[in-house]
Every structure is written in structure tokens, then in C-alpha cells.
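All protein chains but one are shown at their positions in the complex.
For reference, chains read A and B in written order, and residue numbers begin at 1 within each chain.
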Amino acid sequence: MMKKTPVTFTLNGRPTAAFADPGENLLDFLRRGVGDMTPKYGCGQGTCGACTVLIDNEPHLACITLAESAADREIRTADCLSDGPSLDPLQNSFIEHFAAQCGYCTPGMLMAARALLERNPNPRREEVIDAIAGNICRCTGYEPIVDAILDASRSYRRSAI
Amino acid sequence: MLEVRTYPTLAEAAENIDPGSVFMSGGTLVMIRVNYGAHGLKAIIRTTDSTLRRIDDEAGRITLGAFATMSDILAHRDLDFLGPAAMAVGGPGVRNAATVGGNLFAPHPYGDFTVALLALDARVHLSDGSAVPIEDFLRNRSGLVESVSFQRPFGDLFRFRKIGRIKPKGASVMSIAAHLGNSPGYLSNARVAYGAMGSAPMRVRAVERALEGAALNRHGIASAIESATEGLEPPTDELASSWYRREVAPVHLRRLLLGEDR
Partner (left out) sequence: MTVEFRKDIFANERNDDFDQIGHARIRQDIEGHVRGRSPFYDDHQFEGLLHVRCVRSPHHHARIRAINASAAEAMPDVVRLIWPGDIPKNMNTLLSLIDFGRDDEPLLAERKVSYVGEPVLAIVATSVLAAQKAVESVVVDWEVLPHVLDVEEALKPNAPVVNDEYPNNCFDYHDRYDHQKLRFGDVKEAFSQADHIVEAEYQMSPIEQAPVETCGAIAAPETNGRIVCYTSTQALFFSIGVTGKLLELPSSRLHFIGGTVGGGFGGKVDSQHEPFAVLGAMLTGRPVKYMWDRAEEMQYGAPRSGERWRIRDGAMRDGRIIARSFTGFFDAGAYTRLTSYGVQKCTGHLPGPYTIPNVASNIFCVYTNRTPSTAMRGFGITGVDFAIECQMDRVAEAVGMDPIELRILNAYRDGDMKAHRRPAKNCALIECCQVAAQKSEWRLSPAAISRSSIEGGGEGWRAEIPETVVDGEGGIGNRKRQWQDTEPLSGTGIRRRVPVGTSTDHPATGNAPQHEDMVAEVARLGFKIDAGHSVQRPSLSEPSEGLRHRHANAETSFGRALGAGPSLPSGYDRTRPPASPGPARSSPPANEPIPAHSRHERDKSEKPFQRGVKRPGVSPFISGTRRR
């Protein structure tokens, strides 16, 4: 019988607890254990960025993060962005700029961008590119994504988060 | 089945390392192994000791704790010279997790930060209190690392460059670090290290010998460039063939030494 480990943490502002399998990564833990399907599996080796989540406001790759290391920390996924029916400026900007085609890399891309804009609401184009350098997109193309993030940064500055 | 054991200190973790277990710091390497079938792994050993993340600068001797991340180094205001080497490790998500200690154990083609530490002639401090030169440590890469330390380089004499085929981020075709000594006018005691050119990051003695007493210009470094791959058997992998690595190494070494963009 596999021994499970209880892990308590904050998920998108809500106190959360679930049991992790031994050696389970944070991605499987969030998807299987908690039911948050927004982070995606693309590689299991920290290469593609589809599983990007924020841990204590920093982007991390959930697939190469041990679930137990999330204990007592603040985790945010793409699910944190919208507030009911209203979307975050970043989400609206992705829609307006056609910055998502198949949508699979989008949640990870959004979280990488969110981490950048929280830290630096006035990024240069090169800084945006570096912020999403760990996120692979195979259909949309990076230009609309970079445009969308730059455009969203204007809204972020206005709302001065 | 796999188990995870967490200890409050590095010393306790060291006592509990047993065959079939592996020590995990940032997890960027260990978790890949776990995700891909664990391959005989029985236990993951961790410590919650936060002192391992410290970065100290005492009288020009810099100490990086084993758990200091690449992002910690990039965020540190006095470690600009290490910026290019820390930036060479993955994207932002990887750099927030990847540690100095873990990088010392990274298999080919990873371990770019270790290449910088080699050229800085770092000492590796182990959990049992001993310290060894990094070159000796890399021969069998065993023991639990507590920190690494090295002398702050003078002026712009330390250089690092990563050569990849995928921009802005991708594994190395090769990485090069050089510390060009501190004698004005000519080179003396230069240290040059390569990454992704062998099974582990390595010092390049033939190049170092050829640079001894040379002037830092195109003519002066000519014989060092000629011996850029002397005695080396670069690996062939998905990124580059051995032949390709051998062909491009002299070009990138020249650009690094002369500070050329291309």
C-alpha cells in the first residue's frame, strides 16, 4: 500500500489540503489530488512550461516540483486570474491579440506573464521574451503572445497592482 | 515503492543517505528521473535547512550556499559577473528552482553554472566539513554539498558564454568560462573551462598552457585557439555531433577571449 502524505497549502487564495503520492510531482498533485486542471502536462522534464504555476509569486514548473515542497506555500494557477465572469486584463489581451490557438500552452504562458507583470509592470519587449523563454508554443507563434503581454502591461500599470 | 524522507539539517540528511536513495535540492534533475520511471530509486532525501540558501561575500571571498538558486544569484546586486552563467540555466521556472549544489551534479549537456565555478577555481564544501577543489570534486561527484566558495574575480577578467542552437533558451552545444589572470598586458594563470564537451564540465589545460604569457589579441591567442579541442572527445547528442562541437569550439573560444559578439 502506498503511503500518502498530507500537504496543506494555499491554492488561489483558498486554504487547501490533499494527499500526495510518494514522489508525486506538483502537477499531478494539483490535477489528480485537487482537481485543478488548468496546469497542463507537456513534458515532465521542465522543458515546455505548460505546467507553470506561481509558488510564493515566482513562476515554477509544477512537473519538476515535488508536491510535498508546496507545503505551507502559496500556489497560484491560471484559475486565479478570472473573477467569476470577469477576466483579467492579461486574459482579455490574449483574446484580443489571438494569442491562443490550441490553448494548451496558454495557462502556463499566462502564469509566466503574470509573474513578470507583478514584478515589473513596465517590461521591455526583451524582458517579456525572457519571461516566457521557458514556455513552448507550437501553434500560435510567439509574436501575438508577446504583443498581448505588452498590451496587458498597460492595463496593469493603470490598475497599479 | 518510492518514499520521500525530509530532515531538518543537512548533516542528518547525510547520515540517512543509503544505497538507492538520492538527495534532492531544487528537484529539477531528480524529478525528471522520478517522472520517467524512477529507475531503481527507492528514496528521495530532502532537508528543510534554509541556511543552505545563503550568499555571503567576506573580504572578496564569495560563498554560495548549495540551495542558492540561479534566480537568487541573478537578484543579488554584487554578483553581476555571474549573471550570464546563472541565466544560462533554463528559463525562469527552472532558474527559480535550480540550485548551485544541484548544478554540480547535472549530467551532460547540463551544468553550465558549474563551468563558471571551474574557471573561478571554486572550492566545494561538503556536509562533513571537508573542502575540495572543484576539479577534484567533479571527478566522482559524491558527497553532500553545503556550499561553494571562490575569490571574486578582478575587473572584467571573468567571462562566460553559452552556445545554444535554440534562442533564447536551450541546452548547450557548449559553454565556455574563462578567468584571464590578473597581470596587465599579458595573460598569466588563465583558467578556461568547457561545458557539454565531455561527460562533465572540465578545465581545458592545453588552452591554458598556450595562453600563458600571451597577449590578449588575435595574434597572441592564435596557438590557444589551435589547441582548443586538443585531446578532447566531445559527445554526440541530439543537439550537436562530436564533429560539430569540435569544429565550432575554436570559433567560440576566440570570440569569448577577444570579447567579440560574433
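The working rule: a residue touches a chain if its C-beta (ideal position, glycine included) is under 8 Å from a C-beta of that chain, and two chains touch if they have at least 3 such contacts.
The structure presented is a predicted model; accordingly, all values stated were derived computationally and were not measured.
Student: For the chain not shown, which residue from A:56, A:96 or A:143 touches it across the whole complex?
Tutor: A:96
Student: Among A:9, A:104 or A:156, which residue is in touch with the absent chain?
Tutor: Of the listed residues, the one touching the omitted chain is A:104.
Student: In terms of residues, what is the contact footprint of the unshown chain on chain B?
Tutor: Touch with the absent chain occurs at residues 1-2, 34-39.
Student: In the whole complex, what residues of chain A lie against the chain that is missing from view?
Tutor: Given the touch definition above, chain A has residues 2, 21, 23, 31-32, 35, 37-45, 47-48, 50, 77-79, 81-82, 87, 91, 94-98, 100-107, 110, 136-139 touching the missing chain.
As a convention for this text, only the chains that are shown with their structure count from here on.
Student: Suppose each chain is reduced to the average of its Cα coordinates; what separation in Å results between chain A and chain B?
Tutor: Computed value for the inter-centroid distance: 29 Å.
Student: Mind pulling up the chain B residues that touch chain A in the complex?
Tutor: For this pair, the touching residues of chain B are 1-4, 6, 24, 27-28, 31-32, 34-36, 38, 41, 44, 46, 71, 90-94, 96-97, 168-169.
Student: Which positions of chain A touch chain B when the two form their complex?
Tutor: 2-3, 5, 22-23, 25, 44-46, 49, 52, 55, 58-61, 63-66, 68-69, 112, 115, 129-135
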